[in-house]
Each structure stands twice: as C-alpha cells, then as structure tokens.
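The complex appears here without one of its protein chains, the remainder shown in place.
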Amino acid sequence: MPPLVKRLASAIGLLVAVLVLNFLLIQMAPGDPVEVIVGEMGGASEELIARLRAEYGLDKPVIVQLGLYLSKVVTGDFGYSYYFNQPVLGLILQRLPATILLVVSSLMIAVVVGTLMGIYSARKPKGLLSHFVTIFSLVGYAAPVFWTGLMLLILFASVFPIFPVSGMQNVRGSETWIGAVLDVLHHLVLPSVTLASIYIATYSRLSRASMLDVLGSDYIRTARAKGLNERRVIFGHALRNGLIPVVTMVGLQFGQLFAGAVLVETVFNWPGLGRLAYESILRRDYPTILAILFFSAILVMVANILTDLAYGKIDPRIGGSRRKAPKPKGAAQ
Amino acid sequence: MTETTSAPTAAPEATGPKPAHPALEFLRAFARNQSAIIGLILLALVLGTTFLGPVFYDVDPYSMVDMPFVAPGGEYAPLGTDYLGRDMLAGIIEGGRATLAVGAAAAVISVVIGILIGSLAGYFGGWIDAALMKVTEFFQILPTLLLAMVLVTIFGATLVTITLAIGAVSWPQVARLARAEFMKIRKLDYVQAARTAGARDAYLIFRVILPAALPPLVVAAGLAVGAAILFEAGMSFLGLGDPNTMSWGLIIGQNRNYLLDAWWTVTLPGVAIFITVLAISLVGDGINDALNPKLRRR
Partner (left out) sequence: MDPVLEITDLKVGVDTGRQVHSVLDGVSLKLTPGKTLGVVGESGCGKSMTALSTMGLLPDRFAVSGGSIKLMGEDLLAAKPARMRELRGNAISMIFQEPMTALNPVLTVERQIAEVVELHQGKTGAEAREIALEMLRAVQIPSPEDRLAAYPHELSGGMRQRVMIAIALACRPKVIIADEPTTALDVTVQAQIFRLLRELQDQTETAIMLITHDLGAVAEMADEVAVLYAGKCVESGPVREILSNPSHPYTRGLMACTPRLRLGAAAASAAEEGLGEIPGMVPPLGRFPKACRFAPRCALADARCHAEAPPVVPTGPDHSALCWHTNKMEQVA
C-alpha cells in the first residue's frame, strides 16, 4: 500500500474513533441529550420532547444509537444548535475559515521566526542576541498564552493604539476587495503574534539544538571544504537537515495549536471555531461542542498528512516512493 | 540525524581523580548551573508565598476590603483590589494553592498513565505497542484543551474533575518518552541477563527497567507540572474552573472585562503563573543538564 493511502486509512480510522468518543460523551452526560436540549431551550412541549426522542432514537439499544449517530454524521448532519438556532454544520463552516487563517498564519510566524532565532543562536551561542533568544524562549514557554494576549491587548488598546484588539473586521466594512483583505490582516496581527509566541519558543529551542547537531556534522565540513561561504553553508546545506525535527514537531503540535486558538480567539474576539467552542461550552450546546471536536480532529489530520508530505520532500531518505533507486551493481564495487 | 563517527582517539583511560558518587556528581553539576539555581530560588519563593503566606498576611481573600479597582499601593490593599473590592494579594496567595495543587495532582495522574502505557508499549513491542501507540496518537490528535473542557462540562466543574480531566488528556508525551526509554533499555545486556535468569515481565518492567528509565521521566514529570498549571489556568480563565475556589486563572478571567481600567487585576496573577512555570522549567532543565553531562559540555 502506498504510504499516503495507508496514512489516509489510518486517519479515517482515527476520525471514526473520535466520533465514537463523541457518542460516548453524549451518553455519559447527565440526562439524555433531549433533556439537555430541552433544558437549554428553557422548556418545551410534550409533543416536541416526544419528537426529539424519536429523532435521536433514544428508545433503541445503545449500539443502534451509535450506528444512527455515525450514519447521520456521514450525511453531514451534526444536529441542530438550539442556542444559535441553526444547523451545526452551517455554523461550523461559517467559523472554520477564520480559525484556519489564524492557525496557519501563527504557525508560519512561529516556524520562520523560531527557526531564524534558532539558527542564529546555534551559530553564535555566546552572542548577545543568543541570550535574548534563550530568555525569549523561556518567556514564551512559561507565560500563559491568554495572558500574553491580554498584555498585548492592554498595550495596544491604550498605549500604542496601532492594531485593532477585537474582532476580524471593521464595523463599517470596507469598500474595496483589497481594502477588506488589508483590514482582516490588520486585525490578524495581534491574535496571530500571540498564538505564535508559545511556538516561537518551542521552535527556536528545537532548531537551535538540531542546527548545533547539524553544524557539527561531517557534511558541513565537506561543504566548507568546497569553499562555500557561511550563508550558503547554512542555508544551502545545514538548514534542510536542521528543519527535519521542526517539521516533525509541527505535525505533533497541531492539536495543541488549535487548543491555543480557543484561548486566543476568546481574548481577541476572533470569530473562529475556538470562540464558538467557548460560547457553546458556556451554553452547554453539546451538538456544537462535539462537532467542533470532530472538525478540529479533521484539521489536525489534514495538517499531519501535509507535514508527512513536507517531510518526504525535505528528507529523501523518508520519501522512498519518489523514484526507484538504481541498485548499486556489485561488479562496480 | 546522521551519526557523526569521530576517529577513535587513543587517549588512555582517565587517570584523573576517581569520579565521585553519581548523586554527588549530579548535585555538583546542578549547583554549577546558574539558571537552575535561580529557578530553585523562584520555586521556593512561590511555594513559600502560597503555603506560608496566610500566616504573615491574614486577609480574607473572599471579602471586600476596599472600593473596587483600587490601584496597588492603596491604604488597605498593597496590590490593589479587584472588581469586587477584594484584596489582590490575598487572592493571589489563596489562588496559588488551588493552582499548584491541581497542577501537581494532574501531573502525577498524567505521568502515571503515561508511564504505564509507554512502558507496556516499549517493553512488549509488537501488536501491543502498535495498539497503544494508536491510542496515544488519538489523544495527541485531539485538541486536549477542548476535550478537557467537554469533560468538565459534562461532569461538573470541581477541583477533582478538573484535575482528572487534565490528567486524562495530558499523558501522551510522557507515554512516548517512556516507550522510547523502555525500548532502549530492554535491549541492554543486564536486562537480557535478568530475563534469561527467568524474571517475570512485571518484575522486569517495574524493578529492572523502570528504575533505569526514571531520570528522564522525572524531568518530564516536572515539566508536566508546569504544563498542567498552564492548562488549569486556561480552563479557569475560560470560566471552566471551580467557581467556588480562588485560582490564578479564575482571577484573570473574572477581571478580564475591566482590564483597561484596572490592569493590575489581570497582570499580577499572570505574573504569578509565569514565575511558577518559569521556575519549574528552569529547575527541570537544570536536572536534565546535570543528568546528561555530554550535553552540558556543548
């Protein structure tokens, strides 16, 4: 089986597992889902309760209920949010793009800035900036991300009011297409920097260690023996090797990145899945929460498959399927 | 990483002074590490303030002592008051206990689960390993904060459920580390010898391999405390903590809407979280470096 197909099969297996977990969580919740829904609606008629019970198949055995739940999900039916008063799927698809934008831009900032900091401090471990990098990475790790966000919010709301601190767009909206894009990017600055701050710390530590390792390796000495200057040694020969652990980490941490998005979106009122999760948890809107759990798992899977592909591109020893390697002939040895 | 094989050096066996006892050697290495010592001092400061604080500063953190939003340096409250006119310093001292207790207990739970799963996977290998690693991967893929939020919502927000929820979702990293250590150690000669001598699996796992795998796991456990504190703070900030118990995250969350008028109400508890997690990670790094003399020399 080609690796990608294998990866997809395993991803689908994991998604089914997430759905089963979701189902079990509903089962564990005190009272059945209908009671919860009715409670959230502030009471309902006997007739509606009976209809809902039939709709949820609560009179049937648990395993049948599970089958019912799965078949509904397959057809894109994640239930109805009584708090937001619309189908959950639509609600989620509305919020998804904002979260993807936030998470991807934070990741890019974190990888680029973190790696550059790591390279620098690996090159000049005694330099002034290296100490700064060390301190920065400690701060990034130890400061709670929501607090970092609040501190930036105070700073940019009252001291330097140059970035908007709430939402994703100006209330008035923008006339032109380009104006709208710039407006969103302007709003994106603080949330993405905040979310990136934790991961800049991780990536700068990681890439520092891996660059130190790589810079001490034989092939870097070979590169220097070729007469290459430092810039080409670092960016032409060392960086790709040094990035391998960083890519691995990006894949592993994507789920945590999404968790960070819940906090950052809440702080900056960013209209994404994370804030939706916060709002629906406060309202005990179970269908919405569980659908968010499912969709965030899909996001993580996609990110993992993408990092796998990137991994194969960066490290030819992993890719394998790219091209059939000619077997070295014994006679030539 | 590619393995760099250096030419064999013909240096004779070290003829210097005999190496000291490993524990002594470790303490010496740790004491030489400036940042680890700073971390230790900070940690002592945090623990001292939270657990001895009430003895020296006897103010009820839940009652109103002054007008709301009195700035630090006020007549009644040295660190100011919050939106209900409660004393910030008393709140931070009181909140530290819950935060630290939840952090430590959740870390213990996650480390126990992690070691159990990681050691079984690493020791037995084969399909057991594959199955357990699938479970681990599953928990790594889910956004743990979200899952813990759901659990707490379902089972109710008390200190116990929060602790269990955090512990139940935070173990995968420890599991991976334990697995890697077990896979490495189970191949060593003395383990093979014990196996050949007829030792049972449980004995090999807990009495032979685990002690050898413990040092890096201890460091991981320390860092897990820091992570759990951040986790708890995030949940409390979102209003998913125990509403009846003061904690650092809760103070920030409750005062969040007034942060532009009263910056100290959100800033100071955050500083407390920051210092605590920083101290733990400095000490953790210090232990790690002292355990790995090779890295230290870099």
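Here the chain labels run A and B in written order, and each chain numbers its own residues starting at 1.
Following the convention adopted for this analysis, contacts are C-beta pairs under 8 Å (C-beta built on N, C-alpha and C of every residue); 3 or more make two chains touch, one makes a residue touch a chain.
Keep in mind that what you see is a predicted model, and the values were worked out from it rather than measured.
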Check the options A:Glu35, A:Asp77 or A:Asp315 and report the residue that touches the missing chain. A:Asp315
Could you tell which one of A:Lys72, A:Arg240 or A:Arg283 touches the chain left off the display? A:Arg240
Omitted-chain contact residue, chosen from A:Arg7, A:Lys72 or A:Arg224: A:Arg224
Residues of chain A in contact with the chain that isn't shown? 217-219, 221-229, 236-237, 240-241, 314-317, 323, 325-326, 328-329, 331-333
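Assume only the chains that are shown with their structure count from here on.
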Indicate the whole-number Å distance between the mean C-alpha point of chain A and the mean C-alpha point of chain B. 23
Quick check on the complex: what are the chain A residues that touch chain B? 13-14, 17-18, 25, 28-30, 138-139, 141-147, 150-151, 153-154, 157-158, 210, 212-214, 216-219, 241, 244, 252, 255-256, 258-260, 262-263, 266, 277-278, 281-282, 284, 289-290, 292-293, 296-297, 300-301, 304
Residues of chain B touching chain A in their complex? 1-2, 4, 134, 137-138, 140-147, 149-151, 153-155, 226, 230, 233-234, 237-240, 249, 252, 256, 259-260, 263, 266-267, 270, 273-275, 277-278, 281-282, 298
